[in-house]
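Take a look at the following structure, please.
Removed: one protein chain of the complex. Kept in place: all other protein chains.
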Amino acid sequence: MSDALIVVVLLLVAGSATAAVAQRDPARQALVLSFLGVLLAALFTVLQAPDVGLSQLAVGSALTPLLIMLSVRKIRRRGRSEEEDG
Amino acid sequence: MNRLRLWLLAVGGAGLAALLVAACLDLPGFGGSRHPYGDRAVRAALSRHTANTIASVNFDQRAYDTLGEMSILFAAVLGCVVLLREARDEHRARPEPADVARPVRRYALLVLPVALVTGLYVIAHGQLSPGGGFQGGVVAATALHLLYLGADYHALERVRPLGVYETTDALAVSSYLVLGAAGILAGTAFLANTLLPYGTFNTLSSGGTVPLLNAAIGMEVASAVVVLLAHFLDQAVEIEEEHGRGTP
Amino acid sequence: MNGWILAATVELGGGGAAALWGVTTGPPARRVVAQNLTTSAVCPALLLLAQGYGRPSYVDLALLLALLGPVGTLVFARLLSDDLAGERPGAWPLTWTAAGLGAAVVLALCVAGAPGRATVKLLVIGALLISGNVIASRALAGGYRGVRGG
Partner (left out) sequence: MHVLPYPVAAYIFLTGCYGLATSRNLIHAVGCLAVCQSATYVLLLAVGYRDGGTAPVFSDMKPGSRPLVDPVVQALTLTDVVVGATVTALLLALVLQIAKRHGTVDPDELRELRG
């Protein structure tokens, strides 16, 4: 039973890792990465590592998406101000 | 050129995949019962009255390793601060206040203290239950940014004197070093957990120096993340390049 | 091993697969809704796992996810508000279904465990989870208007 759970979560993690790489737009990738972060936390819980799960939740659910989205916003803003310029 | 690169990638990837699969088949089977290091680490943690073995490994048995991790973290934040500072050809533009729906704003302001307290709880119980300075620090720092999400950047800037957090970051790193050096002064080794009594098992003050090192890491991570996000937010929200100069 | 873990497997498998499908396909509006539903799918599963493994200390994970999951969604709602402006993704039926699921799991666990501090913690997590999800849905459905540069 425990084994089935591990297999299910592992396959989901592998699937979402593939999806995260396949999304070529950084904003969409950030969405998949945040999903992957939460799923990894679930995998770590299943592998009996709650400490690592907490770490992954703290980082993956809000911090990494925020960093990526802020970078995306900065670059989009640059693009916009350059268009206005010339 | 592009074709060549893809072929190179395919060949290299296939080779790496073959090697990895061969290595996987040779690894000890998943879920096996032989974990010599783990068993010894658990015994050592119990002998020092630390309920959370992972905290004991991080802040006692391998505290020196954590010092390395902490310096990487510190250096990475320093690098970000240098890379993202306001350059000469940039200026700050005050962002217009955001129009946030009222329930969202209320939720953010209500959850902010709850999340902060949770972060502190996770740090403080690091040596007992799952948690610790690394996790709790990130939670507490993220909680602060609910102010940006729920109100606007100006509100966040008012409760976030950046200088204080930069100082706290440096202070936390040096307090970790001082705690380590205290071991030498006490006549044992750097970062050896012999300074304080081990206390009663499964209470907040158990584990000798583990709670102190844990708290130092918590402070360091929290202020590091705040500083990091502050510079990213500055770049994304406030700093604009001067127009008409073009890129060099 | 036991019913709790079986329930968690079903929840993680079903909810996870659905959220993965939603988050990788379709317009941005659907993706952010799916991202929001990740929290409400995984958080009850974490609670069920804590009960199934007999480790009350694992509940901290669910607490953290209930707190930070909606924060992650707010990040997207705020920083993608330009992309979402025309679409107003709300998905209220889905949101309330997810909230009901979370409430059901929390109530089941409250009944199964002895009353005490653990029950209070469970109820707090349930309240945070449901309110977080509803508010995040509200934020996606036009909670941020006129974010210009801010």
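Going in written order, the chains are labelled A, B and C, and every chain counts its residues from 1.
Heads up, the rule we're going with is that contacts are C-beta pairs under 8 Å (C-beta built on N, C-alpha and C of every residue); 3 or more make two chains touch, one makes a residue touch a chain.
Predicted, not measured: the structure shown is a model, and the values here were computed from it.
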{"item": "Neighbouring displayed chains - absent chain, whole complex", "value": "A, B, C"}
{"item": "Where the missing chain touches chain B, by residue", "value": "5-6, 9, 13, 16-17, 20-21, 23-25, 27-33, 35, 37-39, 41-42, 45-46, 51-54, 56-58, 62, 65-66, 69, 72-73, 76-77, 79-80, 83-84, 87, 125, 128-130, 132, 134-135, 137-138, 201-202, 221, 224-225, 228, 231-232, 235, 241, 247-248"}
{"item": "Chain C residues that touch the omitted chain in the full complex", "value": "53-58"}
{"item": "In chain A, positions touching the absent partner", "value": "2-3, 6-7, 10-11, 13-14, 17-18, 20-26, 29-30, 33, 36, 40, 43-44, 47-52, 55-56, 58-59, 63-64, 67-68, 71-72, 74-75, 78, 82"}
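The working rule: only the chains that are shown with their structure count from here on.
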{"item": "Whole-Å separation of chain centres (CA-atom averages), chain A against chain C", "value": "16"}
{"item": "Chain centre separation in whole Å, for chain C relative to chain B (CA means)", "value": "24"}
{"item": "Contacts with two or more other chains, residues of chain C listed in rising order", "value": "57-58, 60-61, 64, 68, 71, 75, 149"}
{"item": "Residue numbers of chain B (touch at least two other chains)", "value": "122, 130-131, 135, 139, 142, 145, 237"}
{"item": "For the chain B and chain A complex, residues of the former touching the latter", "value": "52, 54-55, 122, 130-132, 134-136, 138-139, 142, 145, 225, 228-229, 232-233, 235-237, 240-241, 243-244"}
{"item": "Chain B-touching residues of chain C, taken from the complex the two chains share", "value": "57-58, 60-61, 63-64, 67-68, 70-71, 74-75, 78, 128, 131-132, 135, 138-139, 142-150"}
{"item": "Residue ranges of chain A in contact with chain C within the complex", "value": "1-2, 4-5, 8-9, 12, 15-16, 19, 22-23, 27-28, 30-32, 34-35, 38-39, 41-42, 45-46, 48, 50, 53-54, 57-58, 61-62, 65-66, 69-70, 72-73, 77"}
